[in-house]
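For this depiction, one protein chain was excluded, whereas all remaining protein chains were kept in their positions.
Labels A and B are assigned to the chains in the order they are written; within every chain, residues are numbered from 1.
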Amino acid sequence: MVILFGFTLNGFEVLAWENMSILEVAGFYGIEIPTLCFMEGLSPYGGCRLCLVEVGPVGKSRLVTSCTYPAREGIEVRTHSQKVLQQRRMLLELYVAACPSSKWLQDLASKHHVTEVRFKPKGEECILCGRCVRMCREQMMGEAIGYVDRGTQRRITTPFDKKSEDCRLCGGCMYVCPVCQLRCQGPKEESTLCSSCLNLYPPCAEKFEEVMCYMDPCAACELEKG
Amino acid sequence: MKTFCHCNNHYGLENSSIILFMQNIQRNCGYLPEDELKRLADNTGTPLMDIYSIATFYKSFKLEPQGEHTITVCTGTACHLRGSGEVFEEMAAVLGVGSGGGTSEDGKYTLEKVNCLGACALAPLIVIDGHYHGNVTPGKAREMIEEHYK
Partner (left out) sequence: MNALGLLRDVKELKRLKSELKKEKREKFVSVCGDTGCSVWDSKKVDEVFRRVLEEKGLSEEIPVKSTGCLGFCECGPVVIVFPEEIFYQKVNEEDVEEIVEETVVKGKVVERLLYHDPREDKKIVKASDIPFYKKQVRNLLGDNWLIDPGSIVDYFSREGYAAAAKAFTEMSPEEVINEIKEARLRGRGGAGFPTGVKWEECFTKNVENKYIICNADEGDPGAFMDRSILEGNPHSVLEGMMIGGYATGSNHGIVYIREEYPTALEKVKNAILKARETGMLGENILNSGFDFDITVSVGAGAFVCGETSALVNSIEGKVGEPRQKPPHLAEKGLYGKPTVVNNVETLANVPRIIRWGAEEFARAGSKNSGGTKIFSLVGKIRNTGLVEVPLGLPLREIIYEIGGGIKGGGHLKAVQTGGPSGGCLPGYMLDIPTDFEELDAAGSMMGSGGMIVMDYGTCMVEFSRYFLSFLSGESCGKCFSCREGIYRMLEIVEEVAAGTATLSHLDLLEELGEMVKNTTMCGLGKTSANPVLSTLKFFKGEYLAHIMENRCPAGVCRALVTVFINQELCSGCGVCRKKCPEEAITGEKKEPHYIEKALCSKCGICIESCPEEAITRA
């Protein structure tokens, strides 16, 4: 039996089912909350912190990630309060500073009126949102990539940074990456594709007949053609 | 493996988990060799990726062979206030290892930092092969190593 209950979302009484996250409820009611690490079909992760919402009465509230926080009866949620927007903007500023070349992040930042970045640009290619890791495990039933090290040293790679025997070169990891734009560096170069997936060989159809390339058109192949 | 079992070793004292197995491997080999970890993955059915994640997440696991002697410099707050940072730098310079520590070229010494050993009255504290030395200064540290090398 499905249990319906009510809670307050941005001042409105809304209804939700059990086991629904705040993000899902908000989406159902047409309220857009920005996300990065969240992806339908993958388990919620709560790592990017962008989907923060304010829960609790004013003065006693705290910020929680809406993708992981279950809607509960009677709670008070604000998705676009001053407190939320301020932190969200700061986060986006940090995101752009970390990965200045990502168009996705730039678009997101400009949508939220982030106009300046006060930090030194880092030029990273991975924000460790972990979509690829979850894609690999949960959808592709592979265990080829995962998190390594901790703190500021944390990165995503294959076991011992070598080509993984578990990797089937499905390319799912690259398909879900929100950051890298130019994922494939062409069939000649035997380097990393983007630091979030670290397949040492590009899954280009030209090179590997049994796999298909998710890029359409593949930027690297286009480059190759001239 | 995944279920709780507290009679794994003959004392029945330690919880069996992949971390315990890895600690045992490290105790036997001095570090975590890749082959051993692969075998562990096969034997326990744990993904190799998970084992690699654990091996890199926890700082006591070493993936490289260690030097003959281990020098640990405590960098806890009390030691830091009394100058353990300088002691570490000095030792790193003498042994020719990087600022993050490491093993000297001749494989004789491994220099590493540790968060706090809880002997704050003796700050700054260094441990050479399990022997504690308190109230160390950069000068004393240099002497200690130079004496060892003789």
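One rule holds in what follows: contacts are C-beta pairs under 8 Å (C-beta built on N, C-alpha and C of every residue); 3 or more make two chains touch, one makes a residue touch a chain.
No experiment lies behind these values; they were computed from the predicted model shown.
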{"item": "Partners of the unshown chain among those that are drawn", "value": "A, B"}
{"item": "Residues belonging to subunit A that touch the chain removed from view", "value": "44, 46-50, 52, 62-63, 65, 68-70, 83, 87, 90-91, 94-95, 97-98, 118-120, 127-129, 147, 149-154"}
{"item": "Interface with the undisplayed chain - residues on subunit B", "value": "3-4, 6, 11-15, 17-20, 22-23, 50, 53-54, 57-61, 75-81, 83, 85-86, 89-90, 93, 114-123, 125, 132-134, 137-139, 142"}
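The rule is short, and it goes like this: only the chains that are shown with their structure count from here on.
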{"item": "Chain centre separation in whole Å, for subunit B relative to subunit A (CA means)", "value": "35"}
{"item": "Contacting residues of subunit B [partner subunit A, same complex]", "value": "34, 47-53, 56-57"}
{"item": "Residue ranges of subunit A in contact with subunit B within the complex", "value": "143-150, 158-160, 164, 166"}
